[in-house]
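What follows is one structure encoded as structure tokens, with my remarks underneath.
A single protein chain has been omitted; all remaining protein chains appear in their positions.
Chain IDs A and B follow the sequence of writing; residue 1 opens each chain.
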Amino acid sequence: MDEPAVIVAFWVLAALTLGSALMVAVVRDLIHAVLFLILSFVGVAGLYITLSADFVAVVQVLIYAGAVSVLMLFAILLTPSSARDNAPVPYSAPLSALAGLIGAVIIFVAIQTDWAKAGDEGRFQATAAEIGRALLDPFVLPFEVASVLLVIAMVGAIVLVRPAGEEEGA
Amino acid sequence: MTELRTPPYVVNIGPQHPSTHGVFRLRVTLDGERIVDAEMVLGYLHRSMEKLAEERTYTQNIPFTDRMDYLAAMTGNLGYCLAVEKLAGIEVPERGSYLRVIFAELQRIASHCMANGTFINDCGAWQTPLMYMFREREQILDLFEMTCGARLTTNYMRIGGVAFDVPDEWYPAIEKFVREMPARISEYEEMLLDNEILLARARDVGVLKPEVAINASVSGPMLRGSGIAWDVRKAEPYCLYDRFDFDIPVGHNGDCYDRFVVRMEEMRQSVRIIEQALSQLPGGPPSVPVPLALRPEPGEVYARIESPKGELGFYIVSDGGPAPYRWHVRSPSLINLSVLKEMTVGLSVADAIVTLGSVDINVGEIDR
Partner (left out) sequence: MTLPVAAWYDFDPLRELYDWLRDHTAGEVVYVVAAVVGAVGILTFVGLGALVNVWLERRIIGRIQVRRGPNRVGPFGALQPVADAIKLIQKEVLQPRVSDSKLFNLPPILVFIPAMLTFAVFAWAPDLVYADLNVGVLYLLALSSITSLAIFVAGWSSNNKYALLGAMRVIAMAISYEVPMVLTLLAPVLFAGTMSISGIVDFQRHYDVWLAFLLPVPVLVYAIAATAELNRTPADIAEAESEIVAGYHTEYSGMKFGLFYAVELINSLAVSGIMASLFFGGYSLYGIDEYVPPWTIFIGKMYYFYLGLIWLRGTLPRLRIDQLMAFAWKMLVPLALINIAVVALEVLLWRELELDDAVLAAYVGVNFVLGGLLLAVFFRMLTRGYYRLPTRVRLVHDVSVPSLPAPGSAFGP
């Protein structure tokens, strides 16, 4: 983990992630904001790779940058054009102060934690086989509940967009 | 829970569009993907032929009929010459009539090759069946070129017969064509007709109910596709058609698929007619001499033929002079288009394009 290449990669990816996350909040057009969000997802995937978590990195790209962002784009396109402005909101000063406070707390905790020791305790080989075993043995209940939740979401989506009074056609 | 309302928007299909078969403009109002309203804007190819014809003699008007339906020039010529002969009481010799029938049926096959080919092109098959059908069309156009020198705007029929007699090399060429064509049509039917993707695209798309078709005076393969057995060649036989034995294909449902199959089958029946005409071809002159500036008796005439697109009619009023007083064409494509809105409302844009392809319009004929 101390090889120069990894350190350089970490700083570049961190800059990419944080920079695009900042642009999400700052940029004017909502579609541009979503695109910067996708960029930050990809940056996070890169950070996963520096941690040798290959499965999680690829799944991050597949799910977040591939599916969740498409969902967000569809949601934006369904809103009228007038509401698509990333305009300043009221109470921006107190809200920014709150966000700054939360950020400061997180940074303080992150600096204070002894990461080497914390990493040692939860030794976990994040390869696909291990994740699969984990999902089916200790974490099987959340896994099944998540699938049920997804089915409910799909059924709900279909119910929402069905034209009124029409039965399902081909 | 509020409904998601989306406002309808207007989209222009054409006049420059790869598949509107000419300069044809269709303004569709779309609600999502469904068409709510379809408005045709015509006239992009208007060349005022009917007015120009009033300044020219009857013989000089024959090239106009080439260029109206430029994909079926022979039948255009035929309709016009029949109308003038009816007006002036001219009798055409038998050989001339037989040659006219042969060339009209050849033109029908060529036009249907083009129509079906472009129809499947609209369905998306990247011109492969079109190229196959063009193989046949090339043979037919070569036959035309042998006889009258032109492939597309043939200007072959004259008032009183045909312009030239056929050369010697024409006979083996047309025998070869007649021998090979039925096998080729069977090949097309085998490759195309039971194709599930074609069925999915064209079955139950653009349905034209028979009573709507009759009330809108639709004619040609569109009418026959809707199940009505009507063919001008059988109903009012002109030009010796009552001497030939042929059938009319009639569809079941009136959708694009039925029209497609009707056109395929009509090609086969046309080959039958050509075979019979060739075997009965008499000798003699191909035409009677007719004065250059023909002055028919004052009167009016309406003559109609079955062109590949439908019933092509000519209404000519003569005032005794060398040029007609009024020259009007009942163009089948224009009348067939009047039901386009009925057929396309409720379909998606892709289906509308397919339906337009199956109507088989020719904008030269619509706008004249």
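Operating definition for what follows: a contact is a pair of C-beta atoms (placed from the backbone, for glycine too) under 8 Å apart; a residue touches a chain by one contact, two chains touch by 3 or more.
Given the structure is predicted, the values throughout are model-derived calculations rather than measurements.
For the options B:Ile90, B:Val250, B:Leu281 or B:Val317, the residue in contact with the chain missing from this view is B:Val250. Contact with the chain that does not appear here is found for just one residue of B:Ile214, B:Leu240, B:Val317 or B:Val345, B:Ile214. From the options B:Ile62, B:Val101, B:Ile120 or B:Ile140, the residue with contact to the unseen chain in the full assembly is B:Ile120. Within the complete assembly, A:Leu73 is the residue of A:Ala9, A:Leu51, A:Leu73 or A:Ala134 that touches the hidden chain. Summarising the interface, chain B meets the missing chain with residues 9, 11, 17-19, 33, 120-128, 131-132, 135, 193-201, 203, 209-212, 214-216, 225, 228-231, 234-235, 247-253, 257-258, 261-262, 265, 342, 348-351, 353.
By the touch criterion stated above, the residues of chain A touching the omitted chain are 3, 5, 31-32, 35, 38, 54-55, 58-59, 61-62, 65-67, 69-70, 73-74, 77, 127-128, 170.
Convention: only the chains that are shown with their structure count from here on.
Mean C-alpha position of chain A lies 61 Å from that of chain B.
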